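For reference, the structure I am asking about is given below.
Then we have chain A:
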Amino acid sequence: MLSLESITKTTQDWLLAKFSPTMALTIECIIVILLCITLFAVLGLVLVLLERKVAARIQIRLGPNRVGPGGIFQTAADTLKLIMKEGLTPDTADKFLFNLAPFVVMMVAMLLLAPIAFAKNFQIWDINIGVLYISSVSSLSVIGILMAGWASNNKYSLLGAMRSGAQIVSYELSAGFAVLTIVVLTGSLQISEIVAAQQNGWWLFKGHIPVVIAFVLYIIAVTAETNRAPFDLAEAESELTAGFHTEYSGMKFALFFLAEYINIFIVCAIGATLFLGGWMPLHIGSWEAFNHIMDYIPSSIWFMGKTFFLIFVIMWFRWTFPRLRVDQLLNLEWKYLLPISLFNLLLVTVIAILGWYF
Partner candidate 1 sequence: MYNQTDIIKDTTDLGPDGELVVNMGPQHPATHGVLHLVVTLNGETIKKIEPHLGYIHRSIEKMCESLTYRQFIYVTSRMDYLSSHINNTACALLVEKGMQIEVPERAKVVRTILNELTRIASHELWIGAMAMDLGAFTPFFYAFREREMITDIMEDTCGARLTMNYIVPGGLMYDIHPEFQTKVKAFIKQFKEKVTEYEDLVTGNIIFQSRTKGVGVLTAADAISYGCSGPVARASGVSCDIRKIAPYDAYDRVEFDEVIETAGDSFARYIVRVKEMNQSIRIIEQLIDNIPEGEFVGKTKNVLKLNKGEFYQRVETARGELGVYIVSEGGTTPHRIKFRSPGFSNLSVLDHIAKNSKIGDLMATMGTLDLVIPDIDR
Partner candidate 2 sequence: MSNELIKQYITAHLPDAVFDETGEWLNVVVNSDSLKGLMAVLYGEPNYLNYLFCLTCVDYKTHLTMVYHLSASTNRNINIVIKTNLDRNDPFIDTVCDIWRTAEFLEREVFEMFGVTFLHHPDLRNLILEDETAIAVDDKKELVNEQKGYWPLRKDFEDPINMIKL
(Lines give C-alpha, C1' and ligand atoms only; values in the text may rest on other atoms or scores of the structure.)
Protein backbone atom coordinates (compact mmCIF):
# COMPACT_ATOMS: atom_id res chain seq x y z
CA MET A 1 0.00 0.00 0.00
CA LEU A 2 1.30 3.40 -0.94
CA SER A 3 1.69 5.39 2.21
CA LEU A 4 3.96 8.11 3.48
CA GLU A 5 5.79 5.50 5.52
CA SER A 6 6.70 3.40 2.49
CA ILE A 7 7.79 6.45 0.51
CA THR A 8 10.26 7.50 3.18
CA LYS A 9 11.47 3.94 3.54
CA THR A 10 12.18 3.53 -0.18
CA THR A 11 13.86 6.91 -0.37
CA GLN A 12 16.15 6.10 2.50
CA ASP A 13 17.01 2.68 1.15
CA TRP A 14 17.82 4.15 -2.22
CA LEU A 15 19.98 6.92 -0.74
CA LEU A 16 21.91 4.50 1.46
CA ALA A 17 22.54 2.26 -1.51
CA LYS A 18 23.86 5.11 -3.62
CA PHE A 19 25.80 7.27 -1.17
CA SER A 20 27.85 7.00 1.96
CA PRO A 21 25.80 7.20 5.22
CA THR A 22 26.96 10.78 5.95
CA MET A 23 26.13 11.92 2.48
CA ALA A 24 22.75 10.21 2.63
CA LEU A 25 21.97 11.94 5.92
CA THR A 26 22.91 15.31 4.47
CA ILE A 27 20.71 14.78 1.46
CA GLU A 28 17.87 13.68 3.71
CA CYS A 29 18.29 16.82 5.77
CA ILE A 30 18.07 18.99 2.68
CA ILE A 31 14.97 17.18 1.51
CA VAL A 32 13.37 17.61 4.92
CA ILE A 33 14.17 21.32 5.01
CA LEU A 34 12.71 21.83 1.55
CA LEU A 35 9.62 19.87 2.49
CA CYS A 36 9.22 21.94 5.65
CA ILE A 37 9.39 25.21 3.76
CA THR A 38 6.93 23.92 1.18
CA LEU A 39 4.62 22.79 3.94
CA PHE A 40 4.84 26.24 5.51
CA ALA A 41 3.95 28.02 2.32
CA VAL A 42 1.08 25.69 1.53
CA LEU A 43 -0.23 25.75 5.07
CA GLY A 44 -0.10 29.53 5.17
CA LEU A 45 -2.06 29.83 1.95
CA VAL A 46 -4.62 27.21 2.92
CA LEU A 47 -5.16 28.40 6.47
CA VAL A 48 -5.56 32.06 5.55
CA LEU A 49 -8.09 31.13 2.92
CA LEU A 50 -9.84 28.81 5.35
CA GLU A 51 -10.01 31.51 7.97
CA ARG A 52 -11.48 33.98 5.54
CA LYS A 53 -14.02 31.48 4.31
CA VAL A 54 -15.02 30.45 7.83
CA ALA A 55 -15.32 34.09 8.87
CA ALA A 56 -17.40 34.85 5.82
CA ARG A 57 -19.79 31.96 6.38
CA ILE A 58 -20.25 32.89 10.03
CA GLN A 59 -20.81 36.51 9.07
CA ILE A 60 -23.37 35.57 6.41
CA ARG A 61 -21.02 36.66 3.62
CA LEU A 62 -19.46 34.84 0.72
CA GLY A 63 -15.85 35.66 1.40
CA PRO A 64 -13.18 35.69 -1.31
CA ASN A 65 -14.80 34.59 -4.54
CA ARG A 66 -13.13 36.44 -7.39
CA VAL A 67 -9.63 35.01 -7.84
CA GLY A 68 -9.99 31.54 -9.23
CA PRO A 69 -12.97 29.22 -8.72
CA GLY A 70 -14.51 30.05 -5.34
CA GLY A 71 -11.62 32.38 -4.66
CA ILE A 72 -9.10 29.62 -3.98
CA PHE A 73 -6.20 31.63 -5.40
CA GLN A 74 -7.03 34.70 -3.34
CA THR A 75 -4.29 34.12 -0.78
CA ALA A 76 -1.75 33.38 -3.50
CA ALA A 77 -2.59 36.73 -5.06
CA ASP A 78 -2.31 38.40 -1.66
CA THR A 79 1.11 36.86 -1.13
CA LEU A 80 2.23 38.11 -4.51
CA LYS A 81 1.08 41.58 -3.54
CA LEU A 82 2.91 41.42 -0.21
CA ILE A 83 6.13 40.26 -1.89
CA MET A 84 6.02 43.20 -4.26
CA LYS A 85 5.38 45.72 -1.51
CA GLU A 86 8.19 47.71 -0.01
CA GLY A 87 9.40 46.51 3.37
CA LEU A 88 9.58 49.78 5.24
CA THR A 89 11.90 50.25 8.18
CA PRO A 90 11.06 53.23 10.38
CA ASP A 91 13.72 55.88 10.78
CA THR A 92 13.99 55.62 14.54
CA ALA A 93 13.74 51.83 14.70
CA ASP A 94 16.54 49.57 15.90
CA LYS A 95 17.25 48.34 12.39
CA PHE A 96 19.00 45.06 13.20
CA LEU A 97 16.43 43.81 15.72
CA PHE A 98 13.57 45.16 13.64
CA ASN A 99 14.60 43.10 10.65
CA LEU A 100 15.56 40.06 12.72
CA ALA A 101 12.28 39.77 14.64
CA PRO A 102 10.07 38.27 11.90
CA PHE A 103 12.69 35.60 11.25
CA VAL A 104 12.95 34.71 14.93
CA VAL A 105 9.20 34.23 15.10
CA MET A 106 9.33 32.16 11.95
CA MET A 107 12.24 30.00 13.13
CA VAL A 108 10.48 29.16 16.36
CA ALA A 109 7.48 28.01 14.39
CA MET A 110 9.77 25.89 12.19
CA LEU A 111 11.56 24.27 15.11
CA LEU A 112 8.24 23.13 16.48
CA LEU A 113 7.58 21.03 13.40
CA ALA A 114 10.34 18.59 14.31
CA PRO A 115 8.60 16.24 16.75
CA ILE A 116 5.18 16.21 15.14
CA ALA A 117 4.04 12.88 13.79
CA PHE A 118 2.23 13.57 10.55
CA ALA A 119 1.41 9.98 9.82
CA LYS A 120 2.35 6.51 10.92
CA ASN A 121 6.16 6.43 11.23
CA PHE A 122 6.36 9.74 9.43
CA GLN A 123 8.10 12.13 11.75
CA ILE A 124 11.13 14.37 11.37
CA TRP A 125 12.68 13.66 14.73
CA ASP A 126 11.13 11.28 17.25
CA ILE A 127 12.94 12.85 20.17
CA ASN A 128 12.45 11.06 23.47
CA ILE A 129 11.56 14.30 25.28
CA GLY A 130 9.17 15.40 22.54
CA VAL A 131 6.53 17.06 24.73
CA LEU A 132 9.12 18.85 26.83
CA TYR A 133 10.82 20.05 23.65
CA ILE A 134 7.54 21.47 22.37
CA SER A 135 6.78 23.28 25.63
CA SER A 136 10.20 24.84 25.84
CA VAL A 137 10.57 25.88 22.20
CA SER A 138 7.08 27.31 21.91
CA SER A 139 7.78 29.71 24.74
CA LEU A 140 10.61 31.19 22.67
CA SER A 141 8.13 32.84 20.30
CA VAL A 142 7.59 35.57 22.86
CA ILE A 143 11.16 36.72 22.25
CA GLY A 144 10.44 37.44 18.63
CA ILE A 145 7.33 39.39 19.50
CA LEU A 146 9.06 41.40 22.23
CA MET A 147 11.89 42.08 19.82
CA ALA A 148 9.50 43.34 17.16
CA GLY A 149 7.62 45.51 19.61
CA TRP A 150 10.68 47.04 21.17
CA ALA A 151 12.66 47.59 17.99
CA SER A 152 9.79 49.31 16.18
CA ASN A 153 10.13 52.26 18.52
CA ASN A 154 6.40 52.74 18.37
CA LYS A 155 4.21 53.06 21.43
CA TYR A 156 1.48 50.84 20.13
CA SER A 157 4.04 48.17 19.28
CA LEU A 158 5.62 48.43 22.68
CA LEU A 159 2.30 48.10 24.50
CA GLY A 160 1.35 45.18 22.30
CA ALA A 161 4.64 43.42 22.89
CA MET A 162 4.42 43.87 26.64
CA ARG A 163 0.90 42.52 26.70
CA SER A 164 2.02 39.60 24.61
CA GLY A 165 4.89 38.89 26.97
CA ALA A 166 2.66 38.78 30.04
CA GLN A 167 0.11 36.72 28.22
CA ILE A 168 2.37 34.04 26.77
CA VAL A 169 4.29 33.57 30.00
CA SER A 170 1.04 33.11 31.94
CA TYR A 171 -0.75 30.83 29.56
CA GLU A 172 2.34 28.68 29.12
CA LEU A 173 1.50 27.31 32.57
CA SER A 174 -1.95 25.95 31.89
CA ALA A 175 -0.92 24.69 28.49
CA GLY A 176 1.93 22.87 30.22
CA PHE A 177 -0.35 21.40 32.87
CA ALA A 178 -2.82 20.24 30.26
CA VAL A 179 -0.01 18.52 28.39
CA LEU A 180 1.27 17.01 31.64
CA THR A 181 -2.03 15.22 32.25
CA ILE A 182 -1.42 13.18 29.13
CA VAL A 183 2.21 12.63 30.06
CA VAL A 184 1.06 11.33 33.43
CA LEU A 185 -1.41 8.98 31.83
CA THR A 186 1.03 7.73 29.20
CA GLY A 187 4.15 7.73 31.27
CA SER A 188 6.26 8.96 28.41
CA LEU A 189 7.36 12.23 26.86
CA GLN A 190 7.91 10.70 23.46
CA ILE A 191 5.31 11.61 20.83
CA SER A 192 5.33 8.18 19.18
CA GLU A 193 4.67 6.45 22.48
CA ILE A 194 1.86 8.85 23.33
CA VAL A 195 0.24 8.03 20.02
CA ALA A 196 0.82 4.34 20.48
CA ALA A 197 -0.84 4.49 23.91
CA GLN A 198 -4.04 5.55 22.18
CA GLN A 199 -4.18 2.36 20.13
CA ASN A 200 -7.39 1.20 21.80
CA GLY A 201 -9.07 4.59 22.12
CA TRP A 202 -8.19 8.26 22.24
CA TRP A 203 -7.31 9.81 25.57
CA LEU A 204 -10.22 12.19 25.24
CA PHE A 205 -12.62 9.25 25.41
CA LYS A 206 -10.87 6.86 27.75
CA GLY A 207 -9.49 9.38 30.20
CA HIS A 208 -12.81 10.32 31.82
CA ILE A 209 -13.85 13.87 32.58
CA PRO A 210 -10.45 15.13 33.81
CA VAL A 211 -8.98 14.67 30.35
CA VAL A 212 -11.94 16.46 28.78
CA ILE A 213 -11.31 19.34 31.17
CA ALA A 214 -7.62 19.25 30.32
CA PHE A 215 -8.53 19.30 26.63
CA VAL A 216 -10.72 22.39 27.06
CA LEU A 217 -8.00 24.06 29.12
CA TYR A 218 -5.46 23.22 26.45
CA ILE A 219 -7.59 24.75 23.69
CA ILE A 220 -8.11 27.94 25.71
CA ALA A 221 -4.46 28.20 26.67
CA VAL A 222 -3.11 27.68 23.18
CA THR A 223 -5.60 30.15 21.76
CA ALA A 224 -4.08 32.66 24.12
CA GLU A 225 -0.55 31.52 23.38
CA THR A 226 -0.94 32.01 19.67
CA ASN A 227 -2.42 35.49 20.23
CA ARG A 228 -5.73 34.61 18.69
CA ALA A 229 -9.06 36.26 19.47
CA PRO A 230 -10.55 36.46 22.06
CA PHE A 231 -7.03 36.74 23.46
CA ASP A 232 -5.49 38.78 20.64
CA LEU A 233 -4.48 41.60 22.97
CA ALA A 234 -1.04 41.89 21.44
CA GLU A 235 -2.54 43.07 18.18
CA ALA A 236 -5.94 44.29 19.41
CA GLU A 237 -6.73 46.37 16.39
CA SER A 238 -9.38 48.53 18.05
CA GLU A 239 -6.99 49.44 20.85
CA LEU A 240 -3.45 49.27 19.49
CA THR A 241 -4.11 49.49 15.74
CA ALA A 242 -2.02 46.40 14.99
CA GLY A 243 -0.01 45.89 18.15
CA PHE A 244 3.49 44.57 17.80
CA HIS A 245 3.51 44.49 14.01
CA THR A 246 2.15 48.01 13.47
CA GLU A 247 5.32 49.15 11.73
CA TYR A 248 5.89 46.10 9.56
CA SER A 249 4.96 45.95 5.93
CA GLY A 250 5.51 43.81 2.91
CA MET A 251 7.11 40.43 3.33
CA LYS A 252 8.21 41.06 6.90
CA PHE A 253 4.60 41.53 7.85
CA ALA A 254 3.71 38.45 5.86
CA LEU A 255 6.18 36.42 7.93
CA PHE A 256 4.41 37.45 11.13
CA PHE A 257 1.13 36.64 9.55
CA LEU A 258 2.38 33.28 8.35
CA ALA A 259 3.93 32.47 11.71
CA GLU A 260 0.60 33.09 13.40
CA TYR A 261 -1.11 30.53 11.21
CA ILE A 262 1.75 28.05 11.42
CA ASN A 263 1.61 28.33 15.20
CA ILE A 264 -2.09 27.59 15.13
CA PHE A 265 -1.43 24.56 12.99
CA ILE A 266 1.29 23.32 15.31
CA VAL A 267 -0.65 23.74 18.54
CA CYS A 268 -3.65 22.10 16.98
CA ALA A 269 -1.47 19.27 15.70
CA ILE A 270 -0.08 18.77 19.19
CA GLY A 271 -3.57 18.93 20.64
CA ALA A 272 -4.71 16.34 18.15
CA THR A 273 -1.72 14.15 18.96
CA LEU A 274 -2.13 14.30 22.71
CA PHE A 275 -5.90 14.15 23.08
CA LEU A 276 -7.26 12.81 19.83
CA GLY A 277 -4.67 10.15 19.08
CA GLY A 278 -2.64 11.88 16.37
CA TRP A 279 -2.58 9.70 13.26
CA MET A 280 -4.23 6.85 15.16
CA PRO A 281 -7.59 5.92 13.61
CA LEU A 282 -10.72 5.88 15.72
CA HIS A 283 -10.64 2.57 17.58
CA ILE A 284 -13.36 1.48 19.91
CA GLY A 285 -12.41 -1.19 22.43
CA SER A 286 -13.21 -4.62 21.07
CA TRP A 287 -15.18 -3.78 17.92
CA GLU A 288 -12.73 -5.58 15.67
CA ALA A 289 -14.63 -5.07 12.40
CA PHE A 290 -15.13 -1.38 13.03
CA ASN A 291 -11.49 -0.88 13.95
CA HIS A 292 -10.43 -2.70 10.83
CA ILE A 293 -12.54 -0.47 8.59
CA MET A 294 -11.11 2.60 10.29
CA ASP A 295 -7.58 1.36 9.59
CA TYR A 296 -8.24 1.56 5.85
CA ILE A 297 -8.37 5.37 6.05
CA PRO A 298 -4.73 6.53 5.68
CA SER A 299 -3.13 7.73 8.89
CA SER A 300 -2.14 11.08 7.37
CA ILE A 301 -5.80 11.85 6.65
CA TRP A 302 -6.71 11.02 10.23
CA PHE A 303 -4.04 13.41 11.49
CA MET A 304 -4.93 16.25 9.16
CA GLY A 305 -8.65 15.80 9.78
CA LYS A 306 -8.24 16.08 13.52
CA THR A 307 -5.88 19.02 13.25
CA PHE A 308 -8.12 20.95 10.92
CA PHE A 309 -11.10 20.26 13.12
CA LEU A 310 -9.27 21.89 16.03
CA ILE A 311 -8.19 24.77 13.81
CA PHE A 312 -11.82 25.27 12.85
CA VAL A 313 -12.84 25.37 16.51
CA ILE A 314 -10.23 28.05 17.20
CA MET A 315 -11.45 30.05 14.22
CA TRP A 316 -14.98 29.63 15.46
CA PHE A 317 -13.91 31.19 18.77
CA ARG A 318 -12.35 34.10 17.01
CA TRP A 319 -15.43 35.08 15.06
CA THR A 320 -17.81 34.71 17.97
CA PHE A 321 -16.30 36.32 21.02
CA PRO A 322 -15.35 39.84 22.03
CA ARG A 323 -11.82 40.45 23.21
CA LEU A 324 -10.86 40.30 26.87
CA ARG A 325 -9.25 43.16 28.69
CA VAL A 326 -5.63 42.76 29.72
CA ASP A 327 -6.29 42.42 33.44
CA GLN A 328 -9.21 40.07 32.83
CA LEU A 329 -6.95 37.98 30.65
CA LEU A 330 -4.49 37.53 33.48
CA ASN A 331 -7.31 37.02 35.98
CA LEU A 332 -8.72 34.26 33.84
CA GLU A 333 -5.36 32.51 33.82
CA TRP A 334 -4.31 32.92 37.43
CA LYS A 335 -7.72 32.74 39.12
CA TYR A 336 -9.53 30.23 36.97
CA LEU A 337 -7.41 28.21 34.57
CA LEU A 338 -4.39 27.63 36.79
CA PRO A 339 -6.29 26.41 39.90
CA ILE A 340 -8.50 24.22 37.75
CA SER A 341 -5.57 22.71 35.90
CA LEU A 342 -3.63 22.08 39.12
CA PHE A 343 -6.60 20.32 40.65
CA ASN A 344 -7.22 18.50 37.42
CA LEU A 345 -3.63 17.28 37.27
CA LEU A 346 -3.98 15.91 40.79
CA LEU A 347 -7.13 14.08 39.77
CA VAL A 348 -5.47 12.62 36.70
CA THR A 349 -2.51 11.50 38.74
CA VAL A 350 -4.84 9.64 41.07
CA ILE A 351 -6.59 8.07 38.12
CA ALA A 352 -3.28 7.11 36.55
CA ILE A 353 -1.93 5.55 39.75
CA LEU A 354 -5.10 3.61 40.40
CA GLY A 355 -5.35 2.66 36.73
CA TRP A 356 -8.96 3.80 36.39
CA TYR A 357 -8.69 4.62 32.75
CA PHE A 358 -9.61 2.15 30.07
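Things to note:
We take it that contacts are C-beta pairs under 8 Å (C-beta built on N, C-alpha and C of every residue); 3 or more make two chains touch, one makes a residue touch a chain; residues count from 1.
Selection criteria: all candidates are chains of the complex that A comes from, given by their letters.
Model, not experiment: these values are computed from the prediction.
Within this complex, chain A touches only one of the listed candidates (1 or 2), namely 1. Interface of chain A with candidate 1 (complex): residues 55, 58-61, 92, 153-156, 159, 163, 229-230, 232-233, 236-241, 319-328.
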